[in-house]
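For this view, one protein chain was removed and the others were kept in their places.
Which chain is which? They are A, B, C, D and E, in the order written, and residues in each are numbered from 1.
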């Protein structure tokens, strides 16, 4: 069960309206790596958690915090839209700066939401739940979380570069700091899991059942060998079970596939004569 | 530019058809973490790569390999569909095992693709490009890649548990092994990047511009403190810049938001009197 | 079966082209609450109608009218696109007003539809059938319809404020009037249904089977009690079965959930040892 | 800002697992009218609210409650999946009841979420934010909310009919009761708004600007006049501004549309001769 | 403007209910190549038509017919759902045939639409307007139409094979016949267009501006030359402007791409030092 406090977790007030930036800021609200994504990802990981209570609690703590971040961003966006040129008399449209503003806004911010935030990204594409990950395997999911916080902080930093409004930057500096914490948090949680079960997800699959001869090979599927220069191509593997091997000219290990012809009922054999495969209780014209 | 070799990278032939498993196997072909996702993710990261050529080459090597994995899975699925009961005479439908098979299949495998694989997941949802990540920041993207290979290997292992067909298991044992390599590969690439620029993405944002007082705080947004037990709540942070701090009762740092009333042209102020905000060249009834 | 008449239901001719407004007008053609939505919603409600013929007839009457509204909007949009700057020589792009026009247009109006309307909204997102509602319960669906006509009329009014083109306003004044009628229509239909079966949907579920102690409680899930001021928090309930009760501090009525650990075959128990859960007819390496 | 309490709002424990019902129950979690929809709809309406604080508070109260309903449903679904046949040895698949169970489950409940709830509906389609409505106009949005609670309660009642598990029914009886309250709540809020501004949304558009001659006409777009029988076809209109008028044979009021031919740069005029419209700084072959 | 006639264009009544077939039949109602697709495709092509009136009229004639096909399929599906086991007492679920039926149905046919058709395909995926094509170029669009009728007739034929219900087959025999006509129709329309402007779309682009040296080459991007055997690899080209040429070993004609490093503001240069690119009116901590 959840409780709401009316105060925001941190300040979310721009120095002045900016409807074009409002459109851009939507990316970190309702985009692939926006705050709705992490909120829903952590909540579902928490609710589905079948492991020790400390993991469930931790996941729901951070998920609950993220609801508050969605709130902050929505509030900010509504205020950025305050001065939007919504009744565009002809004169206004002739001023190129206003014209550009009108062209650069998300029209749904006026027509659909009436100057409110929407649960969409910076091109107006709706948030959807295929963005989130909750697999039940904690190490796998903590890696998903570290990825989300890395992409998320990167996007917020880019938005920070795209404005000089002190109010917006103030809020972003808070979000960037929390993303710093959350990258730290997931790295710590990953380290805890890896110390228990090793680095390969899932750890519980017997390694002898995989085709181990290709478990440590880097395969060079191109002409030229620049890719031989990286850490991934030589030295001990990260699972401490062997050495990276560089395969300069990988060869097929399988055969040319040959599918059987399609059965009659598919009606896709080239040149096949007319034939009903499923005659049933055949009777009359158009009425089998 | 790309070249095709007719042989598969590895064997992809089931011992016998199984149209219900064909439906399930679609998950790792066209699902969120299926082979199409990693193929497209690595190719786009490679094509967009603005860093050293060895990274571009490495990304395109693995992306090219993944096209071949999509090919293997598609081939396997087509063969699993070979024996599907496509012309279901009444008698057949009365056999409960066949009835269950009919109920458990993806009907599009018959009606739409004519016993072929589709670029969709195990519930028939189409693959879409919001599944992939290519941010331009290599450390961020390598984390996305490690995540993808972790979720991917987990799903393949679960599918391995869901069948005992030796042909399917043979192919899966190859894919599991390659995912082992690819987890190793991305961990190695991450280690190389982190040794250059530290662990927080993006490293190039000046840390003094973030609100550092909250950069290392774990905030307990719930009653009870089970979440204090983890590595994420105490000890040095993973970026080596401080210590984790556990905040048992986080307080709002912001204020209650108060939005300005909507302008007339939005027509959403409760109780507002009828009024046209944008009169323009007003003239007659219904014809302003 | 349907018949087409070549004349439009009402005039749909702009005074002059305006490709940016064409983009915006798409919202009420192919958006969540656009004319395609009401057309498809009423037609499906009509075709699925299992009640008295007068309801089916009425639903199909209005659904058929809406096809004509889709036609009017498409026609209007095609004409608004007439003057679009489609071959943008360098010079043109240097004129800021044309540049803004180019930036503000939907590029698919040129590249994809060749200056024609598309079945998408004002950000180019395709219409999809999850927008519509047809539940089989008439009272529920009439409420969906009243909602659709309320949101729809609001959006058309906002678009009316966003242009002063007399031809566009003429067409919008017709659509606004029809939405006035359609709000009246659904309110009337709702009143007819409510007089038969009461106000709670569905009326046919026995009230004694619901947990009636919470059927009339407003729960205040926040600090502060501004929400106690509304009609929803005191006085008789709208179903005439009790009084609104304001619960200032709602308490959990359930327990802390505790899920069972994941079974082996899920490969998600933290720290589990390697183990194959489904051994099948075990044989050799990678080939179970 | 939000706080989490570890207890559920109400009990959410099935008497026994039932993976097929888990799939069905997803509809009211992540479907068009599921709990995620109302949670997000009310929260966004609250955050975007530009009216009196009591409305904002009320919206956020109910939005916060709904987060707890999402939590209850997720918890229930995870437990329904407890006994799912995840490692399907051959023998198991031959038992027709188990086979049917396997066929009727959502395969992603095993492969993707590891026996956890997902933010999708009963056919596995992801929740997306085009499901929600937040227009800024309170009367319009309260009607959206009444619609959502009507469709939602109907679906929960249908699910109640589809199981006899006492634990599931216990939880559903709670949700049904809350939906009773919420229908009451929105009807009360609507009544409050309508008493201020009348029944037509938006009230602030001057009625004389709409084409009033069609504002009260029911148009019979079909042969036969069953649709003349309803409340919507006769008597005073619901906005108290006139009488319903039944138009038995509606006539077109517009003209046959005639579009101008496509410009050269569109390359879509039938039979047009080859011509480059935008010659630019023409030079050589393939290199203009 | 459109008018509705209450009679169906053709019979649409099954001999007996079959909820599993109802699910499958959805494919040709709301799938990629279902009747909604052709209805919307032809209507939009007609409304957007800028060519001779006979094309517009023809397009709207067939588009109007297709609305009636959507009506027939919806009606059929509602009746197939008549006997669905909607209140599944425990006993029922133990009968394997009923259990299979329950597993094979689309659960939304009960929970969401109340035994009515939905505008979705056979896996429950919603129809969306990215399925349709309306480019403004008639020859291109007539090819899209021929494709749609070819895929559509193929799917209906496959469904015909999947049932022996005489009522369903009767309706399908009508739809198959109309698809025969419509394939004929589009082939005739294509022939008319090609006789005016040749076979390459768009005909109006000057051929000397394309890189003509590759305009007739078949490139063999694989090892082995089976692909040399077809009509596409030898003989005169179909545009009568040359001969097919088989290129056994196609060589790259471009260069290795080399992208410039990312600018500072992107924060994606590996190893870059911390730096704010857009300093703006720099002032204090977290508050630039």
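Everything below uses one rule, namely that contacts are C-beta pairs under 8 Å (C-beta built on N, C-alpha and C of every residue); 3 or more make two chains touch, one makes a residue touch a chain.
Being a predicted model, the structure only gives us computed values, none of them experimental.
Every shown chain that the unseen chain touches in the whole complex is listed here: A, B, C, D, E. Of the candidate positions C:8, C:22 or C:86, contact with the hidden chain is made by C:86.
Note on the undisplayed chain: of the listed residues E:15, E:188 or E:273, the one touching it is E:188.
Across the interface with the omitted chain, chain A contributes residues 20, 23-24, 27-28, 31-32, 96-97, 99-101, 103-104, 121-125, 154-155, 158-159, 161-164, 221-224, 250, 252, 254, 257, 259-262, 264, 266-276, 285-286, 288.
On the side of chain C, touch with the chain left out of the figure occurs at residues 1-6, 47-52, 55, 86-90, 94, 96, 99-100, 102-104, 106-108, 110-112, 114, 123-126, 135-140, 193, 196-197, 202-211. In the full complex, the hidden chain is touched by chain E at residues 5-12, 32, 53-58, 60-62, 64-65, 72, 75, 78-79, 82, 86-90, 110, 114-115, 125, 128, 130-131, 133, 135, 137, 139-140, 143-144, 146-147, 150-151, 153-155, 157, 160, 173-174, 176-178, 180-181, 183-189, 191-192, 199-202, 205, 207, 209-222, 224-227, 229-233, 235, 237-239, 244, 250, 252-257, 259-260, 262-266, 268, 277-278, 280.
Note that only the chains that are shown with their structure count from here on.
Remark: chain A and chain E have CA centroids separated by 28 Å (rounded to whole angstrom). Averaged Cα coordinates give chain A a centre that lies 24 Å from the centre of chain D.
Annotation for chain C: residues touching 2 or more other chains are 5-9, 32, 57, 60-61, 64-65, 75, 78, 114-115, 125, 128, 130, 135, 137, 154-155, 157-158, 161-162, 164, 173-174, 177, 221-222, 224, 252, 254, 257, 259-260, 262, 264-268, 276-278, 280, 286, 288.
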